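Only a single protein chain was left out; the remaining protein chains are all shown in position.
For subunit A:
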């Protein structure tokens, strides 16, 4: 081990960035979700992802795509639903989840008339996710017993954050 190497190690780049979902890179989203989530998303999900604008983003760590968030607005209920938000396991606790979530929350500010709250489902037992969302002011409003069909445990917490 040389000295230069030690010195450089502490100065890693660790660049966190967000990027768009496009028809060209949507396959990366598919591969990413398959690695993170136990449920498989439908073709329609990936068809629509590139049309979601700022509510669908990819997260990059040192130029590698390692995370993504996809949400949809539910206009009648005036709320935003986070369909997926996740990071590849080796890249957690680096701030990427926060970067994505904060981006989404900030986008909601531009839609204050149409979006009054943000909500999502977290599988029962997913303590990482619970801790993460609570940190950002989400609260569990109810717990559904039989939410997931093909995975165990089937229960899901509903987490909500009111924006105003």
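Just so it is clear, a residue touches a chain if its C-beta (ideal position, glycine included) is under 8 Å from a C-beta of that chain, and two chains touch if they have at least 3 such contacts; residues count from 1.
Keep in mind that, in the parts below, contacts and distances are computed from a predicted model.
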Remark   = Among "Methyltransferase small domain-containing protein", "Cytoplasmic tRNA 2-thiolation protein 1", "Protein prenyltransferase alpha subunit repeat-containing protein 1" or "NMDA receptor-regulated protein 1", UniProt's protein name for the complex chain that is not shown is "NMDA receptor-regulated protein 1"
Inquiry  = Out of A:23, A:75, A:137 or A:153, which residue would touch the omitted chain in the full complex?
reply    = A:23
Remark   = Out of A:18, A:52, A:65 or A:130, the sole contact with the unshown chain comes from A:65
Query = Considering the entire assembly, which residues of subunit A contact the chain that has been omitted?
reply = 1-2, 4-6, 8-10, 12-14, 22-25, 27-28, 31-32, 34-35, 61-66, 88, 90-91, 94
